[in-house]
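Heads up, the thing below is written out as structure tokens.
Note that this complex is displayed minus one protein chain, with the remaining chains in position.
Now for chain A:
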Amino acid sequence: MEKQLFGGVAGGDSTAQPVVPNRNKPRTLATSGSKQDSVETLDSPTGSHVEWCKQLIAATISCQISSVPADTASGDCKPPRDGTKQVQTDEVPLVPGETIKAVAKDVMYICPFTGLVTGTLTSTNYKLYFISLERDTPFILDVNLGAISRLETISVQSHGENTRGMEIVCKDMRSPRFAYKEDASQPEIVEVLAKHAFPLSNDLPLFAFLYKEEFPVDGWKVYDPMAEYKRQGLPNESWTISKMNSSYEVCDTYPALVVIPTSIKDDHLKGVVAFRARHRIPVLSWIHPESQATIVRSSQPLVGPSDRRCKEDERYLQTIMDANAQSHKLTIFDARQSSVADNNKAKDGGYESESFYPNVELNFLEIPNIHVMRESLRKLKEVVYPSIDEAHWHSAVDQTHWLEYIRLLLAGAVRIADKLESGKTSVMVHCSDGWDRTAQLTSLAMLMLDSHYRTLRGFQVLLEKEWISFGHKFAARVGHGDENHANSERSPLFIQFIDCVWQMNRQFPAAFEFNELFLITILDHLYSCLFGTFLYDSEQERIAKEVQTKTVSLWSYINSQPEDFTNPFYVDYEHQVLYPLASVRHLELWTGYYVRWNPRMRPQMPVHQNLKELLFLRAELQRKVDELEREASSSRGSLSSSSEHTSSPSHSGGTPLHTIV
């Protein structure tokens, strides 16, 4: 039951929308208008549920809805669906700021699941949109240009002369193929696509800077570092919030505010800065509310082949250790494979020697580097798209090693969390530069230790803090707007992290406030370039590009309709530490994300349907009880007593729920 946490309604819904806030979806605004009115959202799970399903379809499908056969048997139960009519035309829905750049008629989409479909292909500056009206229900495929990794011409001889083929290799595990006739009078659609898919290579702005949607909630306000550190109880006597990096001069990839030991003098700090790769000195990420044990992150020490020492660095770590009275040790988790860490010495990097750093315990977590991960995901794509080999599914997944690496990451994070929780010992985490594996491990450990990060808002803070502000190189790892698909800096580390979160979500289905759709939406907009959230490599760059004023935050969209992204089973585990099981037996390939383009892997009905009905029933009952109580009290003469639960706009029989059945 818990396996398929969320499903879509396949059935009638062939009008899949991209998972984008869209003017054509009046509800986005409607909800947001009444968003403050929490009663309404609470009392209308049905309305939001319909939308929720739509969203899910949008997120999980947005293509390849095979045409529904003329359905006489259930024709009468087909719900009237607003929007059905308008999709009958081949009009392209546009988001504010989006403009059409090229249109090609009579394009064939070579669907790997349902065969050839002929229709119109439109390229805007934001997406590729293919619509075919030749089947009973419109067939729509859309791909955010940001998700495109490369465009390739393919041979389609079999489809006639003058026919050209193109394959759109995407970052999100699909590669749709099209065939179209050459037309000398028009610019080739491929060129238009290439131009707008890779704006940075063509001196164009990223679409996020053109996007003009307005949301009632400002997502840029989600993360306030001062507020977050205050929540953690900082500053305190041992730790201080330092402004030393406020102009990014000390470290250009660190945020302006960092938490460092109070007792560290400036000149002392200089030595540490010089001794750490890219000046990423050890700074506090999280502090245990009881034991005061901390998670500290940094980059590797510049030990070099001659095993250099740095007195300041040694003393600095001693200070971190001393800040935690409960333990006289400091555990360093080096995420790398020990052999690689050794090799790094030759390149002037390295790791802390236990003999130079007293009371320090060094552990290698043996996690391979970004290139191995990229290769692993590439293999995974071969396994899941377009077809699945049934009989050898498990061995095929095994050979990608993807789940092994997920397991390794989770195991590492569990060790970190356990060291803090049970060992009450402070932990320092680093890899080479401290922005890839380090971010994965610290944020996973924090997710296990701190239930705040398991809420919808808290998770956003976690991402903003550990990933975005601490300089995970999103631009380089994802390659936003860049045509150089073979760039070896690209690597799916963030996806891997979100996968780990999904695995935890699966193992603890009630512990997270957000749902699978939330995670999928994050990944979709990691690529889409619609929002500014994941653009650029560091806080410094984002400030320079005025991201906060010129683009919209993904959290503006999410937090304007939080109910879509909320897990109905959520129970606050409060101070409970969650240790996910880092055994391959409990890991599963995230089919809802990786295999979502395959129509057979799509559940027809969200598994939570019945729960939603139950929630609706509860709301309905609550309303009745309230009504009766009000009546009773008003008949007694005392008006307006139980205004707390004043009822919602009432539902006419609760039908909305069932329309999607």
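Basically, a contact is a pair of C-beta atoms (placed from the backbone, for glycine too) under 8 Å apart; a residue touches a chain by one contact, two chains touch by 3 or more; residues count from 1.
Operating definition for what follows: contacts and distances are computed from a predicted model.
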Refer to UniProt and select, among "Integrator complex subunit 11", "Aspartate aminotransferase", "1-aminocyclopropane-1-carboxylate synthase" or "Myotubularin-related protein 12", the name of the complex member that is left out. "Myotubularin-related protein 12"
Of A:E188, A:D322 or A:E375, the residue touching the omitted chain is A:E375
For the chain not shown, which residue from A:E167, A:E188 or A:D418 touches it across the whole complex? A:D418
From A:F494, A:F508, A:F531 or A:W597, the answer for touching the chain not displayed is A:F508
Which listed residue (A:T120, A:T163, A:Q337 or A:Q548) would be found touching the missing chain in the intact complex? A:Q337
Chain A positions in touch with the non-displayed chain are 1-4, 9-12, 66, 68-74, 76-77, 277-278, 302, 337-338, 340, 343-344, 347-349, 363-372, 375-376, 388-398, 401, 403-404, 408, 411, 414-415, 417-418, 422, 431-433, 436, 487-489, 507-511, 568-571, 573, 576-586, 588-589, 591, 595, 598-605, 607, 609-611, 613-615, 617-618, 620-622, 624-625, 628, 632, 653-655, 658, 660-661
